[in-house]
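Just one protein chain is left out here, and the rest sit where they should.
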Amino acid sequence: MTYQEIHDAAAGQIGPYCKNCAVCNGRACGNAMPGPGCKAPGNVSARNYEKWQEICVNMDTLCPNTTPDITMEMFGRRFALPVFAAPLGSLEMHYGAKYKDPEYNTILINAAAAYGSLAFTGDGVDPINLIRAAEDMEKVGGVGVPTIKPWNKEAVFEKLDVLRAHATFAAAMDVDGAGLPFLKAMNPNAGSKSVDEMREIIDYAGIPFIIKGIMTPAGALKAAEAGAAAIVVSNHGGRVQGGTPATAEVLPAIARAVKGKLTILVDGGIRSGLDVFRALALGADGVLIGRPVLNMIYGGGAEGFRVYMDKIAEELRSTMTMCGAASLKNITADKIWNGQNM
Amino acid sequence: MTYQEIHDAAAGQIGPYCKNCAVCNGRACGNAMPGPGCKAPGNVSARNYEKWQEICVNMDTLCPNTTPDITMEMFGRRFALPVFAAPLGSLEMHYGAKYKDPEYNTILINAAAAYGSLAFTGDGVDPINLIRAAEDMEKVGGVGVPTIKPWNKEAVFEKLDVLRAHATFAAAMDVDGAGLPFLKAMNPNAGSKSVDEMREIIDYAGIPFIIKGIMTPAGALKAAEAGAAAIVVSNHGGRVQGGTPATAEVLPAIARAVKGKLTILVDGGIRSGLDVFRALALGADGVLIGRPVLNMIYGGGAEGFRVYMDKIAEELRSTMTMCGAASLKNITADKIWNGQNM
Amino acid sequence: MTYQEIHDAAAGQIGPYCKNCAVCNGRACGNAMPGPGCKAPGNVSARNYEKWQEICVNMDTLCPNTTPDITMEMFGRRFALPVFAAPLGSLEMHYGAKYKDPEYNTILINAAAAYGSLAFTGDGVDPINLIRAAEDMEKVGGVGVPTIKPWNKEAVFEKLDVLRAHATFAAAMDVDGAGLPFLKAMNPNAGSKSVDEMREIIDYAGIPFIIKGIMTPAGALKAAEAGAAAIVVSNHGGRVQGGTPATAEVLPAIARAVKGKLTILVDGGIRSGLDVFRALALGADGVLIGRPVLNMIYGGGAEGFRVYMDKIAEELRSTMTMCGAASLKNITADKIWNGQNM
Partner (left out) sequence: MTYQEIHDAAAGQIGPYCKNCAVCNGRACGNAMPGPGCKAPGNVSARNYEKWQEICVNMDTLCPNTTPDITMEMFGRRFALPVFAAPLGSLEMHYGAKYKDPEYNTILINAAAAYGSLAFTGDGVDPINLIRAAEDMEKVGGVGVPTIKPWNKEAVFEKLDVLRAHATFAAAMDVDGAGLPFLKAMNPNAGSKSVDEMREIIDYAGIPFIIKGIMTPAGALKAAEAGAAAIVVSNHGGRVQGGTPATAEVLPAIARAVKGKLTILVDGGIRSGLDVFRALALGADGVLIGRPVLNMIYGGGAEGFRVYMDKIAEELRSTMTMCGAASLKNITADKIWNGQNM
């Protein structure tokens, strides 16, 4: 099946909130929650998408003729491409009855490992989600990143025990979930984490730890100080706070602050290999893609994941050829037009 | 009743000019006066709304986990939140037959005092409006701010005598009403006030005096020089002059000029707790909200006021959590994204 | 009759090209010539209008209470307001059968003189237009400005002889007509004028000479060098060249170059007293208004002119009150918001 066929097949598989848009750009679902939309006033996910589109690349083919190498290394492991699946959760509530979280995660974890990509999985109200994800990851060599909500210390430690028991490759926390009402309702001391609290958690984890939800250079420096191995520049797709900048807008300053100190990932509105190129040129080492991966899996299962990754890989290689980048290391800031014309 | 229910209930209660829009953004009523619209060419109220929306907040949850304190002190009194009701008047002309000004003010003054907020009330052609408002305020301890039009000195003194007789907490003047045709028609020497004239009025008042309608740093410095205890950065919702900037646009420079010298309030297009956060980060100490408060009272009376304030309070606290601000004092300029990404 | 009644009455009086829009903003008639539209690609007249709208005024009523003086002096004569009628011609071709140029000019010249304004009149193919205009102006004391196309020297001298014979107050040339095809067809050496040629013409005229169609500081300095008493910053409403800036955009730099050396007038998209205020704050001494004056005269004759001038005068006075300007001299650059907010 082609990308378009799988995408179209998803239409009947996804419950009423997601419109399975031709391009997932945050417009049809802004300010519409529950569902995949974003928090009032509802423009952040659209802004995430649009700001990548505004970034222009410098075309130059007076360069040696090579086949671009798009492999990426992280935490001592090499990936087929710098594109990972972002954590998603509460699937029945947001996307309809087709999948419960664990079922979806099983497909995703295996498809990502088979491709040489990496699956992040969501946490949520039911502890079984994380346990089942860790089990599935263990079967593929621990490749996968369960993402833990910012519960209180004890609850987080319990979840980290699960990860260690199943030898997962890395752990993540989406600290930007700190304000979600259900967190504190379930777990009174859940919420924001100081650098000291974060460091204690990271030390306890004992595996590479990724902090997701960084939107400022100061936040990135705190993540580094706490011992994070990587950050995800993310505004949670606009679902946790209205009125934030797009991730593309804050990425360059964050990269200037911490590039080289830890791995920089970014998500939010990245849809194509051209967008991946833009993200890397602005300072990211890799990207996460959330909703479109889900639509492709709802439309085509593991094949949907593979076809989408093939599409992105080809677009990324093509853009690298057209901009004279032989490997990901060559996707530097000077590949982006600086907007100076006069 | 929920916010949405009360909002929707207002639809049948408000006369033909106000459309009770889902978001009160100045679009449906631009350049349509009488009514709640604004003066030709009619774009200022929409601009007020939009410029808040353009301001992006810096999300950062790598912070100590606290419950934000949103209380605010002004003139020695502590308020439950930094959100007050802006003065409105001529209600029958603008909003239909449901309320005469004094009746509406009675509901508003009591609801605001009960909540720990503060009601500003309008002046207008009929002197009874201000008298009745002062009486109502007296019953709740003088909490409320009758707002006097820039009549000539004698007329203003007469109104200040009323306020003193009823021991109101503070007085205000919307000096931006200086060009309203009906003022000079009723009171030939009404209009603009020099610093000396303003100082004489403030001295006579003997209570904290708030000058509403400041749009420049120079104007703010003159207000300080005249002895004002507070200013309201305001363009009167675009109703007194076309072609002004939005209040969000001029607030930062005004705050740089007078921050700390007097209390800085701002109004114009503020609709949510996120907007309140933006205003405080740009230098305001508190905000006034006009039309949406009215719609909630037309739809639900005192309950409408309370439900709307609860909504704003929750949004403000949530944004403070997501941006790492434990109290209003922490809502500083660095909580706003500076737009620098390259 | 009110402004709105006269405006609406014009609808049936103006031939098919002009749509008598609620606001004459160049949108309905862009890239549609003949008619009142502008040259391909057709966006200049709309840009003229819009750029005034983008300019924000600084409201400040903490000022002495005065009645603004809007009178303006030019060439030793005092005018009731700094608003004049721009030259228009070929009326039958552009606006339909109601008026031939001389008939229209008779109404305009008399109405303008009666109001204390000033009529510029157009030239065109038929020499009678200018002769009749000069005769009409003579009857009201020479107040009026026949505007001569950039014919060759001999043709211009002939026209200046007419003006001197009728003792007109001043003369003008719209040098931006240099590229009009019909000019060279009728008069082979018509067209652009060097500074030396222009000086010879101005010397021959012997009355204050106004060069219309200046769009650069360099052009303004050449006008001054040639001895012009005034310039009109104008792009001819977009009718002679596509792709020019709006007049509001180039006015400030031109004013910096020649302010005080000669009188600076400006036209293009000025529609209200607020726009007049904006133009003066950007450096103009007065303004010309073209098409809307015509619509008001087609709709209401001399009364139309008077009602429109009353409207503009009131809007100008009101804006001056709201921005603290007691006279035209007080409408300085600091009355405009500089766009700096952070």
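The chains carry the letters A, B and C, assigned in the order they are written, with residues numbered from 1 in each.
Note that contacts are C-beta pairs under 8 Å (C-beta built on N, C-alpha and C of every residue); 3 or more make two chains touch, one makes a residue touch a chain.
Worth saying up front: this structure is predicted, and the values here are computed from it rather than measured.
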| item | value |
| --- | --- |
| Interface partners of the hidden chain - shown chains only, full complex considered | A, C |
| Among C:1, C:128 or C:218, the residue in touch with the chain that has been omitted | C:218 |
| Listed residues A:168, A:235 or A:272, member touching the removed chain | A:272 |
| Among C:7, C:94, C:166 or C:193, the residue in touch with the chain that has been omitted | C:193 |
| Sole contact to the chain not displayed, among A:20, A:117 or A:319 | A:319 |
| Residues of subunit C in contact with the chain not shown | 40-41, 43, 150, 175-176, 178-179, 189-195, 197-198, 211, 213-216, 218-219, 222-223, 226, 235, 240-245, 248-253, 338 |
| Absent-chain interface as seen on subunit A, which is shown | 23, 53, 55-66, 272, 274, 278, 318-319, 321-324, 337, 339-342 |
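The rule we apply is simple: only the chains that are shown with their structure count from here on.
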| item | value |
| --- | --- |
| Equivalent-chain rotation between subunit C and subunit A, CA atoms, steps of 5 degrees | 180 |
| Distance-maximising chain from subunit C - centres being C-alpha averages | A |
| Between subunit C and subunit B, distance of the C-alpha-averaged centres to the nearest whole Å | 42 |
| Distance from the mean Cα position of subunit B to that of subunit A, given in whole angstrom | 42 |
| Set of subunit B residues in contact with two or more other chains | none |
